[in-house]
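See below for the structure under consideration.
Excluded from the complex is one protein chain; the other protein chains are retained at their positions.
Think of it as A and B in the order they're written, each chain with its own count starting at 1.
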Amino acid sequence: MITHPSPLTHLLSIEAIKCVKARYFRAMDTKDWPLLADVFTHDARCDYREAFQSPGATTPAGTDDDILNGRDMIIAYIRKGLLPLISVHHGHMPEIEILADGTATAIWPMNDLLRFHAGPYREMRGYGHYHETYRQEDGRWRIATLKLTRLLIEMTPA
Amino acid sequence: MITHPSPLTHLLSIEAIKCVKARYFRAMDTKDWPLLADVFTHDARCDYREAFQSPGATTPAGTDDDILNGRDMIIAYIRKGLLPLISVHHGHMPEIEILADGTATAIWPMNDLLRFHAGPYREMRGYGHYHETYRQEDGRWRIATLKLTRLLIEMTPA
Partner (left out) sequence: MITHPSPLTHLLSIEAIKCVKARYFRAMDTKDWPLLADVFTHDARCDYREAFQSPGATTPAGTDDDILNGRDMIIAYIRKGLLPLISVHHGHMPEIEILADGTATAIWPMNDLLRFHAGPYREMRGYGHYHETYRQEDGRWRIATLKLTRLLIEMTPA
């Protein structure tokens, strides 16, 4: 169904989407997995294949294992990755568009810091963009698809 | 008194609160103490006990001296701490809620950088969240309470 939201509804949706993304970041960094699950649609899809790789880098690329289908797979993947370390994820000025079909797109610049407790690296600092779509489910805007692209990744040896 | 702000008033309040927090950051980093005083309510309370300590760290925790009651104490504390160094404070995607009683809550992810001119450390980089409440005083939204929690602090020796 094609809808034409009023300018006010448009702004309310944009602010709601900003809050959802803020919760995504806070949930990851405070390891609050129920809160993290709540920001995704049930059938959400995340593509983290570029999460650990600079553009043009010779380090191994992500594989299809870094594409997650469904909220449960997404939470299990993020939980496994972040549980053994300290993480900081920050999102910056987004470009959000509310579309006529009731969905939305967003591009979020981001940077993250992973501090490892063991292994060959002390920390990773990454910089990139999230490319996302949002949809309302159970009365709230939620992340429907997410793809992370990178500008740069810095690895500091232990 | 319980009020029910319109959606438009709701959005105007959220934008006003974002501006207040932006002024808090800019005032600290440009050492503009009158501007900084203006963002707090007269009876504001700040809890900076975790400002200089990573979670679980063995470094000395903050003490009750890091809890400030009233705008004057807050400004004196921040001024004393920041005057001898260069600081950069950045706030990221917030979660703001306007409450029915005319107050608001906010959680702001943040990072800060302190560059020291003397002493055993060259710089501190911190990452965490502000947990705040806001209230209108003299016709403007202002910070009423602030508590800083940390995800990570990095100290670089001189």
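Just so it is clear, contacts are C-beta pairs under 8 Å (C-beta built on N, C-alpha and C of every residue); 3 or more make two chains touch, one makes a residue touch a chain.
Bear in mind the structure is a predicted one, so any value in this text is a computation, not a measurement.
Although one chain is not drawn, the whole complex shows that of A:92, A:122 or A:140 it is A:92 that touches it. From the options A:115, A:129 or A:142, the residue with contact to the chain not on display is A:129.
Remark: the residues of subunit B touching the chain excluded from display are 8, 11-12, 15, 18-19, 21-23, 25-26, 29-30, 86-88, 90-92, 94, 113, 115. Listed by residue number, the positions of subunit A touching the unshown chain are 7-8, 10-11, 14, 90, 92-96, 107, 109, 111, 127, 129, 151-152.
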